[in-house]
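So, chain A:
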Amino acid sequence: MKNKVLLIFLAAVIGVSFSVIFAPSMAFSSPAEPIIVGVPTSIYTPFGRDGLKAVNMAVEEINAKGGVLVGKEKRPLKVVVSDTRDGEPTTPVHDALMAYEKLILEQKPHATVIAPFRSETIIASMDLVAKYKVPQLQTIAQTPQFQVKFRTDPEKYKYLFRVTTDAAIDAGYLSGALDALKADFGLNKVYFIPQDTLWALGFVGVLRKHCEKTGWQEIGYEPYAAGATDFSPGLTKAKEGKAQVIAMVWDVPLGAGIFSKQWAAMKVPAVVVGFVPPMAAPDAWKTVGKDVEYSIHVEFPVGASVPLKRLPKTVEFLDKYQKKFGKLPEAAAVNSSAYDSVYILAAAIERAGSLDPDKLVTALEQTDYRGVGGRLRFNKDHIIVFDSNPEETGVCVVFQWQKGKRVPIYPAFLAEGKVALPPWMK
Partner candidate 1 sequence: MEGETLLKVENLGKHFGGVQAVFNVSFVLRKGEFLGVIGPNGSGKTTLVNLITGFVKPDSGRVIYRGENIAGKKPYTIAGLGISRTFQMVRLFYNLPAYKNLIIPLSSSRVKKLRGGKYGERDDVAVDLLDDMGFERDSFVPYKLAGSLPHGYLKRLDLARAMALRPDLLILDELFSGMAMSEVASTLPLIEKFHEEGLTIIMIEHRLKELFRVVDRVFVLNFGEKIADGSPQEVMSTEAVKKAYLGIEVEIG
Partner candidate 2 sequence: MAEVGARYRKKRLDRGIKARADTIFAIASYKEILYLLLPRALPVITLLVLPLLLRGYWGKVLVYSCIVGLLALSWDFLASCGLFSLGQSLFFGIGAYVAGTLSYYFHWSPVLTLPIAFLGGGLISAVLLSPVLRLRGVYFAMVTLMMPLLFMKMIETTGLLGGSHGLSALVPFPNDWVARYLAVGAFIIVLFIFRRVINEDYGLVLKAIRDDDRAVMSAAINIYWRKTQALFVSGAVGAFAGAFMTHHYQFVGMTVFALDYSILPLAASALGGPGTFAGPALGSMILVPLSETLRALGGLRIALYCFILILSVIALPEGIFHYIERKYHQFEKLVRIG
């Protein structure tokens, strides 16, 4: 009997699958055919999840204004999502690529935004994108490998754009904060704990150079595996070496969370400076605890999660976001990029007056857009230029937890307060 049931079940299954295989691809035509915007990313990670929300927000706004002008007719935008699951370290890259490929081949998107989460997936997907010629505006992965590979064959990889910062930029901003600490309080002992992945190492590499130049004393430098679950050795060394600053760069939630808790528990008398999402998140005060107080983080680009009085656009964006979804985005990174990238795409389409990928690419290359992240223009590597003047380039911001609030402290033109030293260090 059981067997019968099973067989029926299987028969049904086979039926379904094959009917799907031979079904013609759904191409319904309406008066104004929508422009398909693909979102192939890992929608379970904070970055993917909140980025997707931001994208939907942008799309709704544009459609509310009647859509995008392609040649003569106004066409609405339509978002199609495909979960690459590559935020989970156990997901095979091939699987993520298949998810991406499925999106391209079945939904026929005219362009994609956000794009996969893990660096290696992005790197691997570059060949895919080049093959299918679907412009991609990636907003999460920051690996320097992107430029390296891009330069090997700019013509082939021209369909790839990056609407977010480079690790080097973020680091540059942080060095500013370090300078402030040095100048104001004479701190000069630093301990580095980067996540052992290319972008983080690049990030910290820049910091180290800066520290050497400006006379910081390096107590230690210890990269940890991205899957690390115990930081006590490093923290102990930092404590024994009397480090005053712990420079930490980590994006994997698990390790970052463990670090935050261990750091808090071990009462290491040092300021954490860097990029530690759980400690930078709006509700870190609750999740990690009061110990996040005085920790200093960089946000790239501006408007990802901290409203800045000096940049109204960021306030506007985050207010809209909060109204729509109830709470601020979790990660202090890239959410505003996702939002901007949709507008950049729309503008480019209108300039190109067509959806032909090559025309679109040329249009995208001419992008000059004043968005949440500042003034956004691509360089020859198809990466948005970031520097320190929102009138000229995209910008980032460094903030510090002070009395349960995230106070921008650097750069000066964005600062709403001065960097403070924890009482237990005086």
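A word on the picks: all candidates are chains of the complex that A comes from, given by their letters.
Details
In this section, a contact is a pair of C-beta atoms (placed from the backbone, for glycine too) under 8 Å apart; a residue touches a chain by one contact, two chains touch by 3 or more; residues count from 1.
Predicted model, so just to flag it, every value in this text is computed and none were measured.
Touching chain A in this complex, out of the candidates 1 or 2, is candidate 2. Against candidate 2, in their complex, chain A makes its touches with residues 2-3, 5-7, 10, 13-14, 16-18, 20-21, 25, 43-44, 82-83, 85, 88-95, 97-99, 101-102, 105-106, 118-120, 123-124, 126-128, 143, 145, 149, 152, 196-198, 225-227.
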